[in-house]
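Note that one protein chain is taken out, while the other chains of the complex remain in position.
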Amino acid sequence: MILQSYQIKIPAKTGNLEVIRNFLISSLQTLKFSEEELNKVLLSVDEACSNVIRHAYNFKENQIKIDLKIEKNKISIFVTDSGKGFDPSKIETPKMDEYLKNFKVGGLGILIMKKLMDEVEYDIRPGSQNKVKLVKYF
Amino acid sequence: MILQSYQIKIPAKTGNLEVIRNFLISSLQTLKFSEEELNKVLLSVDEACSNVIRHAYNFKENQIKIDLKIEKNKISIFVTDSGKGFDPSKIETPKMDEYLKNFKVGGLGILIMKKLMDEVEYDIRPGSQNKVKLVKYF
Amino acid sequence: MSGFKIDTKKEESVSVVRISGFLDAHTAHELEAEFQGITSKGDYKILVNFAGLDYISSAGLGVFMGFIELVRENGGDIKMCEMNVKIYKIFDLLGFPNLYEIFDTQAEAIEKFKD
Partner (left out) sequence: MSGFKIDTKKEESVSVVRISGFLDAHTAHELEAEFQGITSKGDYKILVNFAGLDYISSAGLGVFMGFIELVRENGGDIKMCEMNVKIYKIFDLLGFPNLYEIFDTQAEAIEKFKD
């Protein structure tokens, strides 16, 4: 059962990443997340939004939507874009040993989300809505 | 022409007034408002939202929506509720001399909005959407 | 995060109420409860020190209006001090300085209560 819903819809530009983080901080402040857990949520959503700005929209300004659903034992955050979409199953998870040895750059965003959140799930429908769901349990 | 749109949709409760103010602060931070003008916007929106929480919804939790439209020479903020509505033409503007002399309480919210914003306009449709538009020119 | 804080201390016969943070429709009831507590003890000389206050909305103003009559009927007053310019502008916008005495310093205000 969803107890509370928060939504923000704003221009997808890197200057708004801070707006999004601040929105989450103030929306989540009454929940009993530790600061550490809150930081995990902030960073994961930031990564999802940075991907939308860069990959979904290629830095062309468009809208990004973030929905926060608070339930009794978890929060779910949906980051939605109307951009070009992609096939998440084709994205390889970087092996960090090799990654670091070969001085790779980029490609860490989804890995970070997966490491920090309890669930990460993409629902890609190019031409309509692409969405990533990020879940964290209390 | 609308250059940028920001929207937030959150539970209408007094604890979220701060969330709303923070959302506005971060959404407006790149515009060239003076701090004084920004404060006028914050207070006016706070008054509109406090009215929604108290009068439209009688403190029963429901959603409140705030839309911010940024144009070249002005910002417009729409505060929307789906509550019981009212007839703005029936609201008397308090005369502050008498008000203070008679130790009145309350009834200052709309006056504050009118004094601080360049335009204040209600669009009341009980049963569907009640909206107040607050405009400030640069 | 920001919140609202109240700290009341008796200075001579005056109840000095230091308020800080954000006084809005969410926090106004806290100040109301404080005023209730003070006046119910029969103390009617109230000085509100605004030094730490960052924000006030009409819900906050309503608290002062809700007690001023009672306080004055009992020979007391609500005076104010150390208000920053941002807050003062809101008071001024509505003519509140005609009803409430606002002092720069706490000492001046306490002195004035002795008149």
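A, B and C label the chains in the order they appear, each numbered from 1.
We adopt the following convention: contacts are C-beta pairs under 8 Å (C-beta built on N, C-alpha and C of every residue); 3 or more make two chains touch, one makes a residue touch a chain.
Just so we're clear, the structure is a prediction, and the values are computed from it rather than from any experiment.
Visitor: Who touches the missing chain here, A:Lys60, A:Lys84 or A:Lys104?
Guide: From the options A:Lys60, A:Lys84 or A:Lys104, the contact with the absent chain belongs to A:Lys104.
Visitor: Using the document's contact rule, name the residues of chain A that touch the chain not shown here.
Guide: 14-15, 17-18, 21, 36, 39, 42-43, 46-47, 50, 53-54, 96-97, 100, 103-106, 108-109, 111-112, 115-116
Convention: only the chains that are shown with their structure count from here on.
Visitor: Relative to chain B, which chain has the most distant C-alpha mean position?
Guide: Result for the farthest chain: A.
Visitor: Between chain B and chain C, what is the separation of their C-alpha centroids in Å?
Guide: Centre-to-centre distance between chain B and chain C: 25 Å.
Visitor: Taking the mean of the CA coordinates per chain, how far is chain A from chain C in Å?
Guide: 45
Visitor: In whole angstrom, what separates the CA-based centres of chain A and chain B?
Guide: That gives a centre separation of 30 Å.
Visitor: Which chain B residues sit where two or more other chains touch them?
Guide: 15, 18
Visitor: Which positions in chain C are in touch with at least two other chains?
Guide: Within chain C, the residues that touch at least two other chains are 1.
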